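Excluded from the complex is one protein chain; the other protein chains are retained at their positions.
Then we have chain A:
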Amino acid sequence: MSQAVGINFKKSSIDALIAGFMALVLFGPIVGVVLDGYGFNTEFGKVAWMIAAVAIGRFAVSSFLQTEKGIAMAFRYANNNDGVEVLPPGHKSKMVWVIPLVIVIGLLVPFIASKYILTVIILGLIYVLLGLGLNIVVGLAGLLDLGFVGFYAIGAYGLALGYENLGLGFWSMLPIAAIMAAVAGAILGFPVLRMHGDYLAIVTLGFGEIIRLVLTNWASFTHGPNGVSAPLPTFFGLEFKRRSRDGETFHEFFNIPYDSAYKYMFIYIVLFAVVWAVLFIKHRLVKMPIGRAWEALREDEIACRSLGLNHVLVKLSAFMLGASTGGLAGVFFATYQGFVNPSSFTFFESALILAIVVLGGMGSTLGVVIAAFCLTVLPEMLREFAEYRVLMFGILMVVMMIWKPRGIVRVTRTGFAARKGVVK
């Protein structure tokens, strides 16, 4: 290793040149050509700056990796074990302390945060629900579902259309939408049970698109692209409006001045409670026989069948429970927006939810929560970068996949203390 120390500047320069060229290919069309009406302006200066930054950065990294420290670091990265780990029996999770803290902070948020921040957090929580739902299907049962947004749409339109046609409010639609989405999950699940992997992904992709196209084109029922308005939740029958057509409103009842933030505060608190309930159920499910069966199905379907597990029911249960969580998220989305239309349920949403599950770590609950917040709150924070937002988002994902290919949070498995074996 004696010749390794000492920087080979020629190699670094070549690296920098290659990186600069790649940056030219990537940024040239995106940044260098700006549309202006029917024509376009070329901005060579900006592109030159970006390429220079990339090339200098690459040169610095390349040089650093040739020093002793850099070699040591690269070695550490090459050897870090990101795989699954079995916890020792009787392991006490640090979450025992973190969870109460998060609950307290979470309950304080609506009274501290501004209305804008509150809406961003609500969106984050909705994606947490979506992520948890898809995590059952993709992370635990290993069924690649690219049409998850279909269930989200069923929940959202369920609330809007249920209110319009049947007069059902938020509280009655919350469980009904979950059941509706679960039934839709079963309907989708049944014909595709014999497929796995890529074929399943394509069928589910089609399902998501079918739902969106039906919502767009069945104008007499769904009002097509014009969308439908959705009702707000009520607080024991009190509405969160400035004026109510029938009965009292929230601010009149409590004799406080009207504030449009009240409804967001209320949605936030209900959503917060629902997210915790789903987290708890999810936490129990993975330890229960059904959760084990899902994971076993992901690992080896043939072995599952040889052990007497009905793979049809195991897959269906994963689809249904995942879908019902997606339906819940849809109801919250509709009530939070006050309006739904088909453009909210495009394939991009499905891809985003899948990204949450993959980034968080397949099957990891904590990872999904963190990833959901990152992927929804981050784009909001990146608003200042305007048109580079999606680019930065993409770079972040690429970097994540290089350094943490198995997700943010390492998947752990419970350990069991040895006990006396008895057979009955």
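Here is the rule we use: a residue touches a chain if its C-beta (ideal position, glycine included) is under 8 Å from a C-beta of that chain, and two chains touch if they have at least 3 such contacts; residues count from 1.
As a working rule, contacts and distances are computed from a predicted model.
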- Message: I want to check something: the complex is missing a chain, and I'd like its UniProt protein name from "Sodium:solute symporter", "Amino acid/amide ABC transporter ATP-binding protein 1 (HAAT family)", "Nitric oxide reductase subunit B" or "Ubiquinone biosynthesis protein UbiU".
- Response: "Amino acid/amide ABC transporter ATP-binding protein 1 (HAAT family)"
- Per the definition of touch given earlier, which of A:115, A:241, A:292 or A:410 contacts the omitted chain? A:292
- Note on the structure: Which of A:34, A:56 or A:84 touches the missing chain? It is A:84
- Just one of A:11, A:46, A:242 or A:413 touches the chain that is missing; which is it? A:413
- Interface residues of chain A toward the undisplayed chain are 83-84, 86-89, 280-281, 284-285, 288-290, 292-293, 295-296, 299-300, 302-312, 411, 413-416, 418-424
